[in-house]
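The structure under discussion appears below in the form of structure tokens.
What you see is the complex with one protein chain gone and the rest in place.
After this line comes subunit A, so read on.
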Amino acid sequence: MTYRNPPTTPRKSATFDDYTLSEIRRAAATGIYDIRGAGAKRKLPHFDDLLFLGASISRYPLEGYRERCDTSVVLGSRHAKKPIELKIPITIAGMSFGSLSGPAKEALGRGATLSGTSTTTGDGGMTEEERGHSKQLVYQYLPSRYGMNPRDLRRADAIEVVVGQGAKPGGGGMLLGQKISDRVAEMRTLPKGIDQRSASRHPDWTGPDDLEIKILELREITDWEKPIYVKVGGARPYYDTALAVKAGADVVVVDGMQGGTAATQEVFIENVGQPTLACIRPAVQALQDLGMHRKVQLIVSGGIRNGADVAKALALGVDAVSIGTAALVALGDNDPRWEADYNELGTTAGAYDDWHEGRDPAGITTQDPELMKRVDPIAAGRRLANYLKVMTLEAQTIARACGKNSLHNLEPEDLVALTIEAAAMAGVPLAGTNWIPGKNGF
């Protein structure tokens, strides 16, 4: 009998894991970086790393089914004659017609309107579908200015000057030629079938002093009626928030790196910008330092999934949150019912992110007339409304348990963190201790 050395179990590298190896092979084969939709997929410190304390002897709770817990919020009262009044502090983030189909935009408008909240245009102008079905519509003012015109500016309920987004702070966009239908081409004043690049900087202003003058122009054109939001990616949230306030914003929107995009380089999405959790306290601190907290409203987006996330964001000082990816999932994005189609595209339900290619089996991120029929805007709008209702009820459940009769009465004191990282980012104590890393010199 021959002796054989005992074999070792084959071991894969943590550094060169399966995904990394596949990406090296893909890059070597194609010579081009990977472009995809959605936000950061890597594991990041997030709202899951926070817990509410709930009521105890020193705090008494509210009755879950009898005592009122207010969810409403007013946005834009600083300067606008007509601020936006929302029934719930959850808004729908900007997503363009072009990246999304007409029926998907309509469904977002229907769902938001049923829920008493606002939806937002995107890089591609305002469509009749979304204006018609959105009681409150925020019109984005983007570097590309695709579809921008004074008539739509005046029929918007608010204007959002987009400086950046969480998936790609400092980056522009690209809508690949295959998604450019006649209608998309016309709205963007470009030939059909060519790639449409969206600039990373605004064409007619640079820096905070110019932004102040630009905001003045937008206010003058709209006779000071509309709230003006300024949206920034989660890069330097303290300074960006302070500068937006200085420039005259009514509302500041901070989008963390889990915030989605229609199409950007994978390397950009995963390596530029800060997690949503890390952006909130600096942004709130900037508002507090300027004496503008609750006067200029703060909206945070990027990875908001449920009522607990909403409650945690509000407890950290945010006025409202915004959802994009989660809203698309509610409409039907990445639904396992299309698994066979996802498999044909070399992916699986839950992982599909090639939103820029226009072949979305769920019919949402496409301009293909056949695929977009898979979205019934009425039914999908209803699903979004249901989802928003659940998120709101969940947030109220937590707030009542903390003894709050308004979601906006939640406060950092209601929270602890499960990890040192989350404790440092959120500025709340590590669970079981009174230690807030970075506070008081240690």
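FYI, a residue touches a chain if its C-beta (ideal position, glycine included) is under 8 Å from a C-beta of that chain, and two chains touch if they have at least 3 such contacts; residues count from 1.
We adopt the following convention: contacts and distances are computed from a predicted model.
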item: From "Cytochrome bc1 complex cytochrome b subunit", "Heme exporter protein B", "Aspartyl/glutamyl-tRNA(Asn/Gln) amidotransferase subunit B" or "Glutamate synthase subunit alpha domain-containing protein", the hidden chain's UniProt protein name; value: "Glutamate synthase subunit alpha domain-containing protein"
item: Chain not shown: contacting residue from A:53, A:216 or A:418; value: A:216
item: Among A:20, A:189 or A:433, the residue in touch with the chain that has been omitted; value: A:189
item: Of A:153, A:290, A:345 or A:431, the one touching the omitted chain in the full complex; value: A:153
item: Sole contact to the chain not displayed, among A:6, A:203 or A:441; value: A:203
item: Identified contact with the non-displayed chain, of A:51, A:114, A:174 or A:418; value: A:174
item: Interface residues of subunit A (partner: the chain not displayed); value: 30-32, 81, 144-145, 148-151, 153, 174, 176-177, 188-191, 193-195, 197, 199, 203-205, 210, 213-214, 216-217, 220-224
